[in-house]
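Note that one protein chain is taken out, while the other chains of the complex remain in position.
Residue numbering begins at 1 within each chain, and the chains themselves are lettered A, B and C in the order written.
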Amino acid sequence: MSFQNPVFIPGPTNMPEAIRNACSMPTIDHRSPVFGSILAPCLEGVRTVLKSRDAQIFIFPSTGTGGWETAITNTLSGGDKVLAARNGMFSHRWIDMCQRHGLDVEVVQAPWGEGIPTERYEELLRADRDHRIKVVLATHNETATGVKSDIAAVRRAIDAAGHPAMLFVDGVSSIASMDFRFDEWGVDVAVTGSQKGFMLPPGLAIVGFSKKAMKAVETAGLPRAFFDVRDMAKSYASNAFPYTPPFGLMNGLRLSISMLLDEGLENVFARHARIAEGVRAAARAWNMPLCAVSPDLYSDTVSAIRTPEGFNATEIVTRAASQYDMAFGVGLGDVAGKVFRIGHLGSLTDAMMLSGLATVEMVMVDLGLPIRLGSGVAAAQEVYRLGGKVRAKAAA
Amino acid sequence: MSFQNPVFIPGPTNMPEAIRNACSMPTIDHRSPVFGSILAPCLEGVRTVLKSRDAQIFIFPSTGTGGWETAITNTLSGGDKVLAARNGMFSHRWIDMCQRHGLDVEVVQAPWGEGIPTERYEELLRADRDHRIKVVLATHNETATGVKSDIAAVRRAIDAAGHPAMLFVDGVSSIASMDFRFDEWGVDVAVTGSQKGFMLPPGLAIVGFSKKAMKAVETAGLPRAFFDVRDMAKSYASNAFPYTPPFGLMNGLRLSISMLLDEGLENVFARHARIAEGVRAAARAWNMPLCAVSPDLYSDTVSAIRTPEGFNATEIVTRAASQYDMAFGVGLGDVAGKVFRIGHLGSLTDAMMLSGLATVEMVMVDLGLPIRLGSGVAAAQEVYRLGGKVRAKAAA
Amino acid sequence: MSFQNPVFIPGPTNMPEAIRNACSMPTIDHRSPVFGSILAPCLEGVRTVLKSRDAQIFIFPSTGTGGWETAITNTLSGGDKVLAARNGMFSHRWIDMCQRHGLDVEVVQAPWGEGIPTERYEELLRADRDHRIKVVLATHNETATGVKSDIAAVRRAIDAAGHPAMLFVDGVSSIASMDFRFDEWGVDVAVTGSQKGFMLPPGLAIVGFSKKAMKAVETAGLPRAFFDVRDMAKSYASNAFPYTPPFGLMNGLRLSISMLLDEGLENVFARHARIAEGVRAAARAWNMPLCAVSPDLYSDTVSAIRTPEGFNATEIVTRAASQYDMAFGVGLGDVAGKVFRIGHLGSLTDAMMLSGLATVEMVMVDLGLPIRLGSGVAAAQEVYRLGGKVRAKAAA
Partner (left out) sequence: MSFQNPVFIPGPTNMPEAIRNACSMPTIDHRSPVFGSILAPCLEGVRTVLKSRDAQIFIFPSTGTGGWETAITNTLSGGDKVLAARNGMFSHRWIDMCQRHGLDVEVVQAPWGEGIPTERYEELLRADRDHRIKVVLATHNETATGVKSDIAAVRRAIDAAGHPAMLFVDGVSSIASMDFRFDEWGVDVAVTGSQKGFMLPPGLAIVGFSKKAMKAVETAGLPRAFFDVRDMAKSYASNAFPYTPPFGLMNGLRLSISMLLDEGLENVFARHARIAEGVRAAARAWNMPLCAVSPDLYSDTVSAIRTPEGFNATEIVTRAASQYDMAFGVGLGDVAGKVFRIGHLGSLTDAMMLSGLATVEMVMVDLGLPIRLGSGVAAAQEVYRLGGKVRAKAAA
């Protein structure tokens, strides 16, 4: 555990030391105005990052998983119907959570590596004449497969069906790293955590509620207490929390947002896109396909790379850790052993990414894979050297 | 916000810099063995602090409030009956949470300033012939009133009634600062957080389950997902979490426990008792009674001090913050404006406490209260100088 | 070594955590423009703190002692005559250093506890018809005795004698805590370090040279290399150092200056004066005289307090450390065992100072001194409560 090498797991991400220092602040009185000076810019800043004008933002001492629970327990009642696609581990888990809370989930199965089947969504919504479906779930970025789904298209499907269902989006591994448009896409609840694009330690669930979602809160019947947004809203009005707030993490969030906005959201997204394209160029040089089946699905925060048949992809992750002290992500669920994952989000430079690619190459050669040392690095260097201009062409 | 003065709120407490640094560790791969080397000593260490041989320990990225929710949602079903005393703000809130989850709470009202009425508990349990009461709730230390209740006596009441109800204890502001005996007292679920005796930032719910409580988990009908101890238990078995673990806070918890055990648990308790006795001696010198009505109820982690009739105690807290940059606790709920609170738990020395008492004296004189400067300080110095020997006599 | 209690030695002082973090910055390329962005505000800021318009500032990786050496080796030649008063340990040491470098020091003995005898200075300067005296040394604040000398009066003595000697001032324990007027007082070289008023770790010698002093550099014959200001000046011109610069400490210095100027220099001085007056009020309450023989000599950064005849003052320091984990200063040289010293400079609040006074009281009672617990604290509280207004009267 040397902490000298960056991590390349798809979150928690590398954290700027300044953000860690902000999180590590000494104790403040959380009932004093000092806390208000932390809370207010956090709420305002998250709204800006979500590209929303008036989403109501809630921050819980929890994780993205707690954010999912916040979304459903505050808006739904037992037996309510929910539409969801299962195309990866994280969409799977959200579905599982809904079922545990007694919701009736209409699950659309999709191959891991594909995006949300929006046409199928539209069919099902059209078929739902009496509007039993209350909520459509959408995982913006499947961290398990490196697949980005088209949320605007999900919204179009709902609208095309003339359906009143709300749209809940898991943006845990996309928000603050990839473009997210709460208002434009008609999102009703967006969920994320602290440990991805916000470059913070884990420990915060960050959610945004539309007016429509807030309306649903009033009638939602699922029991909730810790995650009750009504208590939060009431306490926020007096610059407080209903319980002890995680002031340090929130102080870090305030700085994180400030750093993101200083860099410029679009520049942050472009940086992620460039670094990601370098990784994809390396995978092409290695002759290894992505798990994501087509370029429009490529995630800019994580790439799941398929290894040759008969090879256990997890060995790459194991050997990288033991021999080179570097962390990558294993394949999960349906693609366990078939892919390894490179996380490329958060606080990351081109040079850091190159050290990751160079290390993976050594590992793959060590393990007998037919890779030429330096080949993927060279492909990525080509991308990074041109500052990502190559990307447009590659994607064209 | 100078961070030079200690805080004297009853939590979050002052944090040793070494613990903050441990919490601020760079990102690790939470699926690697490194995380196991953090998790294992945390679980083992919490068990030791609880004085239990085999309580099952769970750590959630949450707060003490989330710990309460963990306790009830994992062991009870809708409509189950719970017995609880309401003798302060925090017992009040736990009752409220139970009610929101659809439990049937038998509330025993007790004056704020008194402890749990164990005789009344016994009566009610005896009267409950068909054992509808599944759980008895007990707040070990009421942070709002500075009242410590006798948990052993609650256990005796249950046993005397020959009742099979489980005993759930809120030890948020007692555990790791005051003696807590999970096994000896027959506690079934103990709940605490990170930001009190463990001297960490807020962000962890820490709970212990007895075998009996774990048994109840199997049949509990309340919906839960984020707080499901079954997922936790299953994940712990492979050194993991069901979602992203708060590895930094847990690394801090590992160090905190190590520091507590190095000092010696009994020494930690004695230090808290001595510092608390100094505060009480000061209050006596000021002629101000504690909210806690008798010496056996005095908390060693927080003192709620009653100000004279007609005086708004909250002004003390406000002026201490604005004029002297020092944080104390206001009165809450039934005793709002009637008491101010001095938190004296966590990372604290006699000298730090004296700076708090000296500052409160200045504030009180500023506000026209009939206090002689130095009088409370002198009384506390007398206690601290003798290393707390005076305490035995005072309490006798 | 708990780091919970403040230190009350007369430097190194308590350091704000933000300053320590600034000092702890990761490695930068000291030949890059980044370093220039640290160096320039340091030089400009020190000049501002010295109240000079165009003193040339030099910063060495060294200590105040290195600053003394910088002053003399850059301006004098072997055998040159220097006038100096010996009225404490630090003036003694500077004289010793001059002698080691082969200078001819005219030493004016003065009792420890008194200031620089400016009348005697004037006599000797008048008597020095052929101007053999090249430099007059003056220790602004004798850290060993808590005596502040009148530098303006030294300048008047030089001018009254019509003497061209330069005026070199040791401001190690005064600069940035007490008023210092480089230009108005006609100072030619001012010397300080990082670990006192600048609230930094030790490691920097900080000096200012007047035009006259810079002129003397050209002809000075004493050998020097590491401390050669010519190399420094030349390197500064290209934003560099002649060797590896202490970039972290300098980054901290930049922040320290910014904090001092944000608070306002005059407010910083007033804070030191108020805290010091509280300490003096406590000493009066204890019936213990200061080492400084008259109020005009009282230092606002350190108080040397005389204990009763026959009592070994060092025992106070020893017991405070061993029993209460708090650091005070022992008596040095001529006043060893006769005084103990309370440092009250740098990053300090009234409340912190009260914890120091309360602790000293416990120590003194422990050691059998006829002190009433709380008496000194009460006297200081009176001062602090009124925000130092009492001070004017006390000094009148």
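Just so we're on the same page, a residue touches a chain if its C-beta (ideal position, glycine included) is under 8 Å from a C-beta of that chain, and two chains touch if they have at least 3 such contacts.
For clarity, every value in this text was computed on a predicted model and none was experimentally measured.
J.: For the chain that was dropped from the view, give me its touching partners among the shown chains.
T.: Result: the unshown chain touches A, B, C.
J.: Of the residues C:P61, C:G88, C:G197 or C:G356, which one touches the chain left out of the display?
T.: C:P61
J.: I need the residue numbers on chain A that touch the omitted chain, in ascending order.
T.: These residues touch the chain not displayed: 2-5, 14, 16-17, 324-326, 347-352, 354-356, 358-359, 361-362, 365-366, 372-375, 377-379, 381-382, 384-385.
J.: When the complex is taken as a whole, what residues of chain C touch the one chain not shown?
T.: Residues in contact with the chain left out: 1, 3, 7, 9, 11-15, 20-21, 23-32, 34, 61-66, 69, 96-97, 100-102, 193, 195, 201-203, 222-228, 242-249, 321, 327, 329-330.
J.: Which residues does chain B use to touch the chain missing from this display?
T.: 17, 21, 26
By our rule, only the chains that are shown with their structure count from here on.
J.: Work out which chains are contact partners of both chain A and chain B.
T.: A chain counts here if it touches both chain A and chain B, which gives C.
J.: Report the inter-centroid distance (CA atoms only) between chain A and chain B in whole Å.
T.: About 35 Å separates the centre of chain A from that of chain B.
J.: Could you please state the distance in Å, as a whole number, between where the Cα atoms of chain B are centred and where those of chain C are centred?
T.: Here chain B and chain C have centroids separated by 46 Å.
J.: Could you work out how far the Cα centre of chain A sits from that of chain C, in whole Å?
T.: From the centre of chain A to the centre of chain C is 55 Å.
J.: Which residues belonging to chain B are in contact with no fewer than two other chains?
T.: 3, 14
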